[in-house]
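Entry: chain A
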Amino acid sequence: MRKAVALLLAVGLLLALAGCAQKAEQPAPAPAPAAQQPPPEPERPVVKVGTEAAYPPFEWVDEKTGELKGFDMDLIRAIAEEAGFKADIRNMAWDGLIPALLAKEIDIIISGMTITDERALAVTFSDPYFKSGQVIMSHKDAGIKGPDDLAGKNVSVQVNTTGQYAMEKLNEKFKGEGKKLVNIKKFKSTPDAINEVKVGGAVACVIDLPVAAEHMKANPGDPFVIGEPINVEYLGMAMRKEDTELHAKVNRALAALKASGKYDELYAQYFGK
Partner candidate 1 sequence: MNGPMLVVKDLHKYFGRLEVLKGVSFEVARQEVVVIIGPSGGGKSTLLRCINRLEEPTSGQVYIDGQCITERHAPVCQIRRQVGMVFQLFNLFPHLTALENVTLAPMKVLGMPRGEAEELGRQLLAKVGLAAKVNNLPAQLSGGQQQRVAIARALAMRPKLMLFDEPTSALDPEMIGEVLAVMKDLAREGMTMLVVSHEMGFAREVADRIMFLEHGVILEEGPPEQVFGSPRHERTRSFLSKVL
Partner candidate 2 sequence: MSLDWQVVERYFPFLVGGAWLTLRLTVVTTALGTIIGLFAAIARLSRFKIFSWPAAAYVDFFRGTPLLAQIMLIHFGLPQLFGYKPNMVVDAIAALSINCGAYVTEIFRAGIQSIERGQTEAALSLGMTPAQAMRYVILPQAFRRVLPPLGNEFIAMLKDSSMVSIISMEELLFRGMISAGRSFRPFPIWITVSLLYLAMTLPFTRLVSWMEIKLKREHRPEGR
């Protein structure tokens, strides 16, 4: 049994290591939205999309159907239709997304990913499709009112997210001020980071505002409070730098959806107005 787990891990490692095309694991392809159109257009190019579907309301796996759902999913399907390609969406680990993109295993990342300078060194981002920000979601008994209250505390984040980077930045500030540093506990998924606060292993987690809001909507009984956003961030779709044609297509489609009101429709569906 354990060998099997180790094997899976090894497969994941190999994938990240060499970025070789991975055939062992075939995630259920999302149903093509183009199915309703009566005359099937011949040979629409397939574009492989990567996401980490543990991030409602942006993306998650429907526990009944196994289907990938969420704002990002609907948006990329709409963009695909608009731009004339087929989106083949794959669910993968957050940390494997950019390596998979660079290794040409996928062509686009849409995964609630914040546009950052650091990431922009490796990939190119689409125009921003969402304005967001990081918030501190803390246990209500912890008395956290703002970032300054986090000094010396355990704070959970998802690894390699802007939440983690925000805390690292905060630690630099604390260092300058001679304060105790935040103990940043990095988890592989956002739900695990939230669970850590729930079980008491951390006083707060730092996550995207819409995700925090969605969590409270879905779990109104949880003893959390959400603070003011500590920054402003924009989400973007990541592509390889050399894929300029795809980049242009995606941006054009996004603009068209915004102009037609389709984008607002989706937005309202997931975030209200």
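Candidates were picked such that all candidates are chains of the complex that A comes from, given by their letters.
Definition applied: a residue touches a chain if its C-beta (ideal position, glycine included) is under 8 Å from a C-beta of that chain, and two chains touch if they have at least 3 such contacts; residues count from 1.
On a predicted model such as this, the values are computed, not experimentally measured, just so you know.
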Neighbour of chain A by the touch rule, complex-wide, chosen among 1 or 2: 2
Chain A - residues contacting candidate 2, complex: 1-2, 4-6, 9, 13, 16-19, 95, 98-99, 102, 118-119, 121-123, 156, 159-160, 185-188, 192, 195-196, 198-201
